[in-house]
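Only a single protein chain was left out; the remaining protein chains are all shown in position.
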Amino acid sequence: MNRLTRLSSALAVAAMMATTAVPAFTAPAKAATLSGGFDVGPGGFQGNFNPLAATSGFTWLSTYYEPLIAYDEKLQKVVGVLASSYQVSDDQRTYTFKLADAKWHDGQPFTAKDAKFTMELAKDAKSGSVLAARLKAVSSVEAPDDKTLVVKLDAPSASLLDTMTKVMMLPEHALSKIPADQLAKNTWWSTSPIGTGPFKFSKYVTDQYVELTANTDYRGGKPVLEKLINRYFADPAAAIAALRAGEIQFTYVDSNDVPTFKDNDAFKVIEGDSFVVNYLGFNHDSPIWKDLKIRQAVMHAIDRNAIIQSLYGGAAKQANCAYVADQLVPKDVDPYAYDPEKAKQLLEEAGWAEINGDKPITLLTYYTTPLAANVMAAVQAMLAQVGINVTPRAVDTPTYNSIVLNPTPDVSQFQMVFAGLQNGPDPGSINVGLNEKQIPPAGPNVVRARMPDLTAALDAALGETDLSKRTERYQEVCKVMNSKLPWGTLWVANRYGVVSSKVKDFIWTPAPGGGPYQAHPEKWSLAE
Amino acid sequence: MLSFTFRRLLIGSGMLLALSLLIFILLRLTPGDPIDAYIDPNVPMSPSDLAQLRIQLGLDQPLPFQYLAWLKEAVTGNLGYSIKRFDQPVLDLVLSRIGPTVLLMGSAIVIAVVAGIAIGVVSAVRRNSVLDISFSVFALAGISSPAFLSALIGLYIFSVRFNWMPSGGMLTPGAEFSIGDLLHHLILPASLLAIAQAALITRYMRASLLEVLNQDYVRTARAKGVYEFWVITKHALRNALLPVVTLIGSTIGLAIGGAIFIESVFNWPGMGLLLVDAVETRDYPVIMGATLVIGACVIVVNLLTDITYAVIDPRIKVG
Partner (left out) sequence: MLARTPTRSPGPIARALDRFVTNRVAIFGVCLIVPILVLILSYPLWWSFRPNDIDLLAMNSGPTAKHWFGTDGVGRDVFARVLEGGRISLLVAIGSTAIAAVIGFLVGAISALAGRWVDATTMRFVDLVMTLPPVIFLLVLASIAGTGIWPTILVISLLSWPLLARMIRSRLLELRERDFVMAARGMGAGLPHLLFRHGLPNSIDILVVFATLQIANAILLEAGLSFLGLGIAPPAASWGNMLNAARSTAVLEQYPWQWLFPGGALVTAVLAINFIGDGLRDAFDPRAELH
């Protein structure tokens, strides 16, 4: 409200000012302040302050909150953050976390009671937690002493550590008085939240920016920067304008805008794996995709290499199953080389003319970026060449979700999708999109893949308690996907951030959902 | 006058009620709901978990119940909470956006009115001169180009290329509040926004003044030997302003809804941007609340326009 009165007085004064001289403009913020569009792009979530409700936006949240564990900066292994170490029992059902000596921003010590409190909140859907479903396997959370947290599971879960990285520790002393079902609506989140991270929440100017100040008592050392500012932008284009005008020092950038920065010494382009595999999803409930030959024809018809080289500027890896990481892809997968003649022949053998012929097929997508529009145009043209007539239809996310997650969808509206699915850092992430048990309403297997081999392979991989055998199991998943083609897998693209070259020791990676990963914000600095 | 105002306000409240019902129905016709919008398809959740969230938000209730529940709270002034931003009350969210929007639109209207009337008068007085024709062409070009295109070009030239103006936003983040900073952020979007309105006002002003200048009383005044300057400012202008006031009134009413294009290009934290975002994320309570607040503003502004009309032209009696 304070801001509002200030605004209205500003209005009145502004009117008076029109006749008098304009005073000197204020100098831009001081050098020890780093401003960025930390919530721009697919990994961001502007306006959300509640880590329990966060489906993304962890890059920013983890500058003032911290989880027990997080990925390292390469997103390869899970390391301790608020937990100095952790152990997993041999039966994969007991996780023991040893907690570090840390203090909340208000000076209170962080203890295992806080950790237990947070885990209980995260498990409770009433608190508005989006993690509740993923923590269903947790049977008990105990705090035997101040520095130890023990999490027990009903059954081994390969994805528990991944989920735990998203559980940001919350202070029991500040939140325990608020009933769980009122928690999400409490203003604490955006006015006076406290965490244990290197920066402290300072203020939020509604829908414009969030400001943090250095937590000088941070256990990892006093942060170099004094302030960290997260500016909100309606879209990446606006953030790029601000970056080029020198108002912010960092933002996510769509790949087709990267060339503007490539040869510019004032900026550094950060490239990273998106961990999202893009695919053409065949709706297996539609009769037209029944024959494997037709699905193979789609793969051979699309010149993925040309699209990657020209539209993605080379910054994507062809995917022949859901994975592209070397250790997960077996040597003998079919590369489905671009071969329109072979595609035509396969279609003929399958009798495409009778199955569908040149009737238009809706290719549904929720990707609305200019790059995606170009990709869809290319895919449309390439499929048309072999006699498959697709009509791209880009819709907004709610429309897309309401169509594909509907338990009884209208197949004529939804025959094929151009979509993406997170495939890492935990390779088990793809299970929900492909396992037969995950067909809506049970789960988000939106393509309705009913492939017993694939389901068996996925179940085997997820249930594998022997860590050394997991890679092998996922290779099997890859192999089945590659031969049975539940999707027409396309590629895994890179994503980009651009940072001013004045910023030193900056760590960022385009992690799915924004992380969390170890970014060490306390080390970031700004040269003159 | 009082009873007139009272009656109009009464009709206005009925209108608001009907408006809220209309927008409620329209919103439920949009594909997908707030929960569908909440989920990133790349990191999907199962429909059964989503159903859980819907129950939490009361979205599983029958529609008439949902509307009545909303209405019951709304009449007491509680417009509920945003769905996308759980912890933010709709009223605060909407009110915090009105300030910036009124500031932007107000400045644009002031620029447009001053420029529009001045150019209109000059064009009418110097009819068919080179000046008049070039203004006319400029005005028409202003009306004929899409607002977002001039905004994008303006942004590129003044901010990205030459760095004279900030690229967007309303205040420099982290800096102390100052009027200079605010004006610096305001001037570019407000001027760009004013172009189309100024063009419209110019044309109305010119046409209306030309008509008035042909009236008998103007001729009489001239015949009496009144200076041309006074003929125009005192006799003609006042009467010529009438249709222009109506025009300005109708623009103000619309203005509170925000200028989506300028706001989205300049990242101005106004109503338009809030609404674009709220519709994209199907944030029902925000859209309902914003509709009510803007609707109320439009009704009040229309009423004020009518009253202003009566003040400028004594022949008009309200009631």
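Per-chain residue numbering starts at 1, and chain names A and B are given in the order in which the chains are listed.
In this text, a residue touches a chain if its C-beta (ideal position, glycine included) is under 8 Å from a C-beta of that chain, and two chains touch if they have at least 3 such contacts.
The model shown is predicted, which means the values in this text are computed figures rather than measured ones.
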Residue in contact with the excluded chain [from B:Leu29, B:Val75, B:Val130 or B:Ala223]:
B:Leu29
So which of A:Ser89, A:Thr216, A:Gln327 or A:Thr368 would be touching the chain we can't see?
A:Thr368
Out of A:His105, A:Arg244, A:His300 or A:Arg473, which residue would touch the omitted chain in the full complex?
A:Arg244
Going by the touch rule given at the top, which residues of chain B touch the chain that is not shown?
15, 18-19, 22-23, 26-27, 29-31, 140-141, 143-149, 152-153, 156, 160, 210-211, 214, 254, 256-258, 260-261, 264, 271-272, 275-276, 279, 287, 290-291, 294-295, 298-299
For chain A, the residues touching the chain missing from this view:
235, 237, 240-241, 244, 254, 256-257, 259-260, 303, 306-307, 309-311, 368, 370, 373-374, 376-378, 380-381, 392-396, 399
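Here is the rule we go by: only the chains that are shown with their structure count from here on.
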Between chain A and chain B, what is the separation of their C-alpha centroids in Å?
36
Inside the complex, what are the residues of chain B that reach chain A?
30-34, 36-53, 56, 81, 84-88, 92-93, 95-97, 99-100, 102-103, 106-107, 110, 155-156, 159-160, 163, 166-184, 186, 264-267, 269, 273-274, 276-277, 280-282
Chain B-facing residues of chain A, complex
1, 3-4, 6-8, 10-11, 13-15, 17-18, 22-29, 33, 35, 42, 47-50, 53, 55-56, 125-126, 128, 130, 132-133, 184-190, 205-209, 211, 227, 229, 231-235, 238, 241-242, 244-247, 276, 366, 395-405, 407, 419-422, 429, 432-433, 438, 440-444, 446, 512-513
